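To keep things clear, I will list the structure first and then write my remarks on it.
Every protein chain except one is present and positioned as in the full complex.
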Amino acid sequence: MNEVLFETKGVGKTYGSNTVLHDIDMQIHSGEVIGLIGENGAGKSTLMKMISGVDTPSMGEMFYMGKPYVATSIINANHQGIGMVFQEQSLVANLTISQNIYLGREKKYSKAGLVNWAKMNKDAKKALERVDLSVDPGKKVRDIDMATREMVEIAKVLDVVTEVADGHAIILLDEPTTVLSDDEIQQMYVQIQKMKEAGNGIVFISHHLDEILAITDTIYVFKDGEETAVFPTAEANLDVLYEKMVGRSTTGEFYVENKQTVHSDKIALEVEDLSLFGTFNHVSFKLHEGEVLGLAGLDGSGTEEVCACLVGQAAPTAGKIFVDGQEMKFTNSYQARRNGILSVPKDRRDEGMIGILSIEDNITISSWEHLKSNGLLSGKKIRSTAEKWIKEAAIKCTGPKARIAQLSGGNAQKVIFARALESNCKVLILNHPTRGVDVGAKQEIYRLVREMTEAGHAIIVIGDTLDECLGLASNVIIFRDGLISGSFDCPVSGKPSQQEVVHFMM
Amino acid sequence: AEETTEVAAAEAVAGFEAPEGVDPSEYHLAICIHSMDNEYWAQEAAGAKLAAEYYGVNCDVLTCDSDDNKQMQGIKDYIAQYGDKACFVVDPSSTANTVNIAETCDEAGVYVSILAHRAEGLYPADYPHFVASLMLDDMAIGKATATALFESIGGAGQVAELQGLLGDDSATNRHAAFEAALADYPDIEVVDSQTASWSQSDAMTLTENWIVNYPELKGIFSANDTMALGAIEALKNAGKNGEIKVSGCDGIEAALNAVKDGDLVITNANDGFCIAGYGASYAIQAALGVLDPETIDPAERLIFCKTTLVTADNADEIIGNFIETQNPGYDYSDLGYCVDAYQEAE
Amino acid sequence: MNNKRRGLLETLTVGQQFVARAEDNARMDKIRRYAPLILLVIMTAIGGISQKNFFSWANIVNIMFQMSIPLVISVGLSYVLLLGSIDLSIEGNMGFAGSLVAFLVINNSNSNNFGIFGIIVVILIGVAVGALVGFLHTKAKIASFIVTYAMGCIMTGAAILIYRGTPIQVKDPMFVTISQGRLFGIPYITLISFAVFIIGAIIMNYTAFGRAVFAIGDNEAAAASTGINITRTKIKVFALCGCTAAIAGVLQCMRLKLGQSDLGLNQMFPVVTAIVLGGGSVSGGKGGALQSFVGVLIYTELANWLTLMGVDTNVKKVIQGIIIIIAVTLTVEHNRKTVVK
Partner (left out) sequence: MKSKKFSLSDLSQYMVIISVVLVFLVFTVLNPSFVSAYSLQNLMVEISPLILLACGLSFIIFTGGIDLGAGAMVSATCVISGLYVSQFGNGIIPIMLVIGAVLGLLNGCIVAKLKIPSFIVTLCTQNLWAFIALTLCPNGSVAVDLSFRKEIGWMTSKLAGIPIIFFFALVSIAVLFIFQQYTSSGRAIFAVGANIRATRLAGIDTDKVQIMAFVVSGACSALAGALYAYKQKSAVPTIGDALTLSAIASIALGGTSMAGGRGSVLRTAIGVVTITAITSGLNMMGIDPLWKNIIIGVILIVAVYLNSDTKGRDIIVK
């Protein structure tokens, strides 16, 4: 094995009282590609953020080229030779490609304060050529497609780090392939190969295990903030990876499966041949009262857009939606809610939390109609409802008047979950309902889901993990590239294995 | 304000003798004008100050930015502060506001003179504390300036009109005067009439466009000097100043100079020293108990003040009196001096 | 997208459809981006057809002259709007700069004769005032709306203090020359404003600072993460806006030969409107120097045309309002995720 470029020893991170990562030992060698896998929220991005200078570790230490390593900011890390391509894109859309690549580093190209864009473009062209991209660097980022943007980000990071540390740079790629097509992924492999051959160390995060197998040398598996396994890729295959990743075999206990109900025959929601142009086509299914329907599929397979159509967030281009047997066309989520459909959005920060409002407002906003006395909202009822949920869902807070923004992510998630349950909507769409929720609280949420179905609600789940989806669901529909590729019945006794389901997802 | 008062009190001994038991320095005159950034209003403030100095009373300036509501607020605040030791000379923000001003002052028992505007049906005689209404004869003045303009272009040809701010009653009156003057000149053709909202910049822009659009244009009637100066600047840029004739109104310094230079045919020196100084004198004399408004003939409380038309002939003299000395030397004890005519001569 | 094409596309796979949709969006974007130019052409055509004098050299010079001061204001204001902020102090700054410069050069009320130095001092004060605004806005975290409104009050007050009621008349021959002189038939003031515009455009397009402004307006969080000094950039932007407001005030004073606090009156909102017409956005990140130029030109042509048509001022304003709403409706992107406040 080559020399060790970068090393973490006992690194961990706590947010408030919540430890999201601990005791991570990782070694990145020169010319090595490390694959990092684990469920959502396992702490992969958190580790990357600490290495790249976005965040500082709460414990442990890091070494780069044998010396203790501390990064105070992204720029600072860049100047030391460490760069990262973020999970969420961080390009500025209204600037050109070259301006993005050199944003904050224009000095090199300025004379008397004026930047020589031509020269910058020329260099940018070289930087882009390094990743085999022939796009015009003078183009604005908003005019190029997602895949090119991803490559531009890589080119940018490469340019930054190789400037100071060619041959021993560390490049962190957090889910770079999510938006790429197969061809593009192949190109990405070529790039990674090139970086590797130059002697750099690379960390590659992906939920696509085949990619991990194809490109990496060593695999680290994270689970609930812990490093559960490290092994050479040569010793791995898909099945091994699944096992290592899922770790704990799914128990009936965890998903409160003993309370899984057999749904009634009454159809709460029916979708017929629904299509949204460019996103999904010909989706049909029935949702019964008391049923939990899991929608499984990779990121971008269309599951989320189907749900968006169900709550009036997107307008389907074809197909019909029936609620209680009546055809409905929703133009906004208000109509959907008034007809008994509400969703718990996935993007908690932007679409879930109403940040500067109180917890009680956040819990009751979807059910104010029911909390009136004499035609006016009753402060008393609002407060008692909020208090009920704070107790029931064990929300850690100073009181119902506290702002939701002060809560930890998991607790905020519980607030939003409580909002949906309180809304009296017959059909609830839970989009990643347990994102950022700790293991104990997860089970609480699952229990609540069971109680709802027992009371006759119908629930659609897009699980935070496949495990969760299968554990909760009584039926699963699987999506691939915008089409339904398969479906399973998931009775308590005969849940399909994840491997079986994954087969239909990829 | 404190320092000037003491000086004023000392000087007052020479000019004005207050009645027994009345200390003028306990009295406060407020001159209410629209704003300080206009020369004519500044002149009014100066006139009122001169009069206050003469009588030995204190003087404050209240501005309202042409806002009815702000003006009322200012007056009420001043009353709240000085009670019946207050008196006012008000250039009202609008004609409609004059009723409120008269009513408010009358209720509070403080004396007031109102300048330049008077609502229809509002008579000093109906309010014991509304001492006098002093007006400018906008109609006569506007007609005179318009006529002078028409004469200067030979009584025939194209003219354009720059109107004041829509909604302002001086603007309305002067526009009416222009139309009235027009009736006597059938050969004058009005090619365009637009508002430049009293603004020099707007007037300049309008004039620039007119020069292009009406090559035959011979004259521009402007409802005030500021707009006339804007027109002159535009004409200067086109090398047509003096060639296209302009008339103004108000008598601000720059316009007087323009008359002297021949760029402006005529303007009217509205003489803020006169109207505001004598308006102040009426109010102060009433407040000090020297003058009992009730004993004056009601018709004589409705005054048109003296003003002067300014042409190249008398420009120098007016500049000397009004601008250079900032004091035309009026005798503010002779109330009759300011009267040009009475408003409703029967 | 027409139905026939839609039908054809229906047969594609989701991925292919996705690409087709992206292409359509890009096409619409392009049209939207060129909409202001199209508007300009239409405006010019309407002007030319309906008014015989519209294309006369004298009127063209008029339009150039009349767009000069708005153009200068737009240079600085464009930066402020790119940030998503607003500067309401422009009018006050203009009034102050005009009054002070009238006070400093040869005039009728004192014996000052600082000439060109007077102008420089005034512009430097404009920069300082702008920087102070930026400082209060960023450091005290007060919305730019309020800080600049208050600063506008202060500057108006300061302007009146300079001349204490009697506006100052400028007698400086330099001012007369600049306001009346022409080069190849083009007024000096126009040439000056074009020069200011070109400098502003160069700074916007050819310096790191200019790019940083775009980045902050588009995505402040992302910009901060690339290490841009947000505070310093914002202060610079307001300083620049103060600078152009001061220049505009000086030019206005040259134009009118008068120092008065209301030199800037009603000068700002038309320019905001013009910038929006040119494709700028009041919520930041969109626009640019050239767009502002086009916007100012459209606005000036529109105003010039309405004047030539002899339209009453108040009707003019209503017409302008309606045109703007239509123009913005056509150019604003309306997807369901758009957040409008």
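Lettered A, B and C in written order, each chain numbered from 1.
Please note the rule applied: a contact is a pair of C-beta atoms (placed from the backbone, for glycine too) under 8 Å apart; a residue touches a chain by one contact, two chains touch by 3 or more.
Please read these numbers as outputs of a predicted model, since none were measured by experiment.
Every shown chain touched by the omitted chain in the complete complex is listed here: A, B, C. When the full complex is taken into account, the listed residue touching the unshown chain is C:136, out of C:43, C:106 or C:136. For the chain left out of this panel, the touching residue among A:379, A:399 or A:491 is A:379. Summary of contacts with the chain left out: across A:23, A:55 or A:351, the touching residue is A:351.
Of the listed positions C:85, C:99 or C:166, the one in contact with the omitted chain in the full complex is C:85. The missing chain, though absent from the display, is touched by one residue of C:147, C:228, C:274 or C:308; that residue is C:147. For chain B, the residues touching the absent chain in the complete assembly are 1, 28, 35-36, 60-63, 65-70, 72-74, 76-81, 83, 94-97, 99-100, 108, 119-122, 166-169, 171-172.
Within chain C, the residues in touch with the undisplayed chain are 83-85, 136-138, 140-147, 149-154, 156-158, 160-161, 164, 220-221, 269, 272-273, 276, 282-284, 314-315, 317-318, 320-322, 324-325, 328-329, 332, 334, 337-341. Seen across the whole complex, the unshown chain contacts chain A at 311, 313, 332-338, 342-343, 345, 350-357, 361, 365-366, 368-369, 372, 376-379, 419, 423, 425.
One rule holds for everything that comes next: only the chains that are shown with their structure count from here on.
In whole angstrom, the spacing between the mean C-alpha positions of chain A and chain C is 42.
Note on chain placement: the centre of chain B and the centre of chain C lie 37 Å apart, centres being C-alpha means.
Note on chain placement: the centre of chain A and the centre of chain B lie 74 Å apart, centres being C-alpha means.
Shared interface positions of chain A, defined as residues touching 2 or more other chains, are absent. Not a single residue in chain C touches at least two other chains.
Looking at the complex, you find that chain B touches chain C at residues 36-39, 41-42, 45, 166, 192, 194-195, 197, 199-201, 204-206, 208-209, 211-213, 229-230, 233, 236-237, 252-254, 257. For chain C in complex with chain A, the residues that touch the partner chain are 6, 9, 13-15, 17-18, 20-22, 26, 29, 202, 205-209, 211-212, 214-215, 217-219, 222-223, 225-228, 285-286, 336. The part of chain A that touches chain C in the complex is made up of residues 54, 73-75, 90-95, 99, 103-104, 106-107, 110, 113-115, 117, 142-143, 145, 181, 277-281, 302, 313-315, 481-483.
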